[in-house]
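Provided herewith is a single structure, encoded as structure tokens, for subsequent inquiry.
All protein chains but one are shown in place.
Take a look at chain A:
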């Protein structure tokens, strides 16, 4: 149940989503950092979009510190017309497998699960006013949350082609 912690709410009052959005300057700095890191360990495979059997996707940032999470096109199509999206609270700590939100369509509430542990850094607030966008561009503009990761996913993650095969079998 998405009962929101008052700590997270208090934190949110101090730092609005807009304030947390990195300035162009910060973006530049990040890009540099990522290049450096690439020399050591971050492989291209990690940054590729990965899918779960629950039809969520995650995509790691270049520096490997945050990931963007959303639901797959297959899931968006299966849900039908989405009328409301419950987003997680910023600064909420989440563990792999937790429901971090829910999508409502045609009288059904479906949980959105996170395949990775971390802290919610940003949510796509546009979805609060235009939930229908998730039916249009679920793997692009209609991402759900960005998570500062604190571990690696231990569950099964699939590449685009593996996931396509998985949904065709289902």
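Everything below uses one rule, namely that a residue touches a chain if its C-beta (ideal position, glycine included) is under 8 Å from a C-beta of that chain, and two chains touch if they have at least 3 such contacts; residues count from 1.
We take it that contacts and distances are computed from a predicted model.
> Given the choices "Putative lipoate-protein ligase A", "ESCRT-II complex vps25 subunit", "Mediator of RNA polymerase II transcription subunit 18" or "rRNA-processing protein EBP2-like protein", state the protein name listed in UniProt for the chain not shown.
Looking only at the record, the undisplayed chain corresponds to "Putative lipoate-protein ligase A".
> Could you tell me which of A:62, A:102 or A:158 touches the chain that is not displayed?
A:102
> Just to verify: which one of A:92, A:113 or A:145 makes contact with the chain not shown?
Of the listed residues, the one touching the omitted chain is A:113.
> Since one chain has been left out of the picture, which residues of chain A touch it in the full complex?
The list for chain A reads 1-4, 9, 13, 54, 83-84, 86, 102, 104-111, 113, 128-129, 170.
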